[in-house]
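Below: one structure, written as structure tokens.
Note that one protein chain of the assembly has been removed; the remaining protein chains are unaltered in position.
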Amino acid sequence: MTGVLRSEWTKFRSAPGAVWLLVAVVAVTVAGGAATAATLRCPSTGCTGDPAEISLTGIQLSQAVVAIVAALMVGGEYRTNMIHTTLAATPQRIRMLIAKTAVVAGVVALAGAVAVPAGVLVGRPMLADRGLTLALSDAAVQRAAFGSVLYLVLIALLTVGVAVIARDAAAAIGVVLSLLYVFAILAQMVPDAELRENLREIAPMTAGLAIQATVDLASLPVSPWRGLAVLAAWAFGSLVVGGVLLKARDA
Amino acid sequence: MTGFGRLTRTEWTKFRTVRGRLAAMLVAGGVILGLALSPMSGTCTRDTCGQPVGPEGEQVRDSFYFLHQPLTGDGAITARLTSMTGLLPPEPGSASEDDERAAIGPGGSGGMRPGLVPWAKAGLIVKDGTGQGTTYAAVMATGGHGVRMQHDYVHDRAGQPGAVSDTAPRWLRLTRDGDTITGEESTDGVIWTTVGAAELDGLPATVRIGLFVTSPQHVEALGAAGSASAPTVAAATFDAITRTGAGAGPGWSGEAIGEPPGTPEQERGRHEPAGDGFVLTGSGDIAPAVAGAAGLGVSVTQTLAGTFAGLVLVVVVGTVFMTGEYRRGMIRTTLAASPRRGRMLLAKAVVVGGVTFVVGLVSAAAAVTIGRESLLDNGVYVLPVSTPTAWRMIVGTGALLAVAAVLALGIGAMLRRSAGAITAVIVLTVLPYLLALTVLPATAGQWLLRVTPAAAFAVQQSAKQYAQVENLYTPAGGYFPLPWWAGFAVLCLWAGAALAGAGVLLRRRDA
């Protein structure tokens, strides 16, 4: 297993632009949160809003970059037919998938571990100027930050699974971004309140981002950790289907 | 066939012979249609939930407290307004529900706090009978917009600004002369200024004339996306009432127009004598009906929710139509056959844009028609739209998808990588709308919907925005910051810039 892991790691770090994409994850996370905090205009009665959520708004954008990283890691091999070489070198396909998934998860976790604290630290003084306190010692804030890193990792896993199913980076990106953004928009647009709540409970992005909430938890469609578990179920499901198909199909 | 026609035909053949592409386009159409059929249900029948229709054919709100007398032929009414006060709904979260319930009772304020909404209205009105939706003209003082002259629900003209109080009373006069109603105002009852005049076509000889008070829904944004709306009440003190014309007399009849049964005590309209005048209390609005927080029902835009899902598919197809050329070096064959690269790109844009437009147009037309019927069948009230608006939404949706596909083609040609290009286009077109709908502060959200290609979703706006109706004119309520043509132009600018950039890069780069 270590051999396969090392192999996937070498593949990742020598892929063009891979490192730059990770840098982009960090930059986009920080910039997105800062831009949101900067444009916050508060009524005279004082600002309302969730400071943790605001400073981590960038995640909504950077998850797309994470999806690119993961989709390319799989789709790139199919594009060039290099998957044949990969499977000739590691014919135990599930082992290969686990190794690939582990490498993607590892690098995304690393990028997230830099991006999320940076986003919080950049957003904090900007929010403080507007009267919103983001207490780093607050357990809920810590949960939001740690959970946001996990969120990015789960998005990467979801994308790996979808890309293995689709065997094409373009199609995989289309499917993943639909699952995240379009599902969330549709859930938001449904006028029927009950159906809207139900959809928001199962939409991977809406449910998963519940982990960022630190105030007014009662108004959430789903509790923070349960929401993240919903996303984890999506990711795990896509990986299982991907694994079964990878094993059964001709390469 | 001209050179460009031949080129377009070549690209069309290339497009249609990849089975997945046509399939994806059909799926895009199917998704748009499928998501039009929302499982939503309500309790309206086709007749019950309709709101009154105004003289100009639009849906209106017409409920207020009316203290009236008949007027036959020409005549006038004059009155002085010495105070205007009101009650707002309780501060959200200020009192627990139990407290609220305990406070409700005869004479109790039900937890409501004092205050006047900006469009609370009190003044004089001439109206064709007491039915809802009939023609009228009124001159009034408002909570925050000074004196206004309004008629037939959609017309509004400003008079002098300033609030009404004991120390700053306001004299108002409404005069009928044939079909012409003139509104005047004065601060002392001596020097009068005309606020405006209205032509009410087909006003019968006998109309109702009198005093009125109304106060529209209080609308408040909760967090970034939520909203709350609740009824408010206004009360106004009139004195020095004088009448001229046939029908004048000491008797007045008071009536709450359009007050739904079961209205809570403190919101119910009434009048009480005060000195030589009256205090009128009323709730409601005399204005065009709007969708969203301050209104009822859903807008037709709802039936086009599937556009977002269709858009993703169209973007993937548009991108891959270009990036696919770079796989396996097919671009070299393409450029050997059509060495003029700019024209090749344009031909591709015509093909992918054309196919998308047709698919988008057909599916949007079907979605609006079928989706609307299914909502009505399920008892959901759908705000009506005029035929030109419906066609603008349908054609606009097709055009929006087509231009987005061209944008994807251009970005695909620039980046030459599918995954990056697809993500870029989706992040530019779909994400701004989602962010404006959910987390972003209103100002940032509206700004995004002005500058990003997502501005083009304004073509799907069906609800009209009225200055004289307080509402949350937000994307979540179906309102866009730009008018539809400007929003669409923003998308076209993006697509044009992407094509131009792609043209330059294609010519400059080695294939």
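Here the chain labels run A and B in written order, and each chain numbers its own residues starting at 1.
Everything that follows uses one rule, which is that a residue touches a chain if its C-beta (ideal position, glycine included) is under 8 Å from a C-beta of that chain, and two chains touch if they have at least 3 such contacts.
Keep in mind that, in the parts below, contacts and distances are computed from a predicted model.
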Absent chain [UniProt protein name; select from "Fumarate reductase flavoprotein subunit", "Cytochrome c oxidase subunit 3", "tRNA 2-thiouridine synthesizing protein A/cysteine desulfurase" or "ATP-binding cassette domain-containing protein"]: "ATP-binding cassette domain-containing protein"
Left-out chain, listing which of the shown chains it touches: A
Among A:7, A:142 or A:198, the residue in touch with the chain that has been omitted: A:7
Of A:23, A:38, A:87 or A:102, the residue in touch with the unshown chain: A:87
Chain not shown, touching residues in subunit A: 2-4, 6-11, 14-16, 76, 80-93, 248, 250-251
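The criterion applied here is as follows: only the chains that are shown with their structure count from here on.
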For the subunit A and subunit B complex, residues of the former touching the latter: 35-36, 39-41, 48-49, 53-54, 57, 60-61, 64-65, 67-68, 71-72, 75, 79, 169-174, 177-178, 181-182, 184-186, 188-192, 195, 216
Subunit A contact footprint on subunit B (complex, rising order): 35, 38-41, 223-225, 298, 302, 305, 308-309, 312-313, 315-316, 319-320, 323, 327, 380, 418-420, 422-423, 426-427, 430-431, 433-435, 437-444, 447, 476
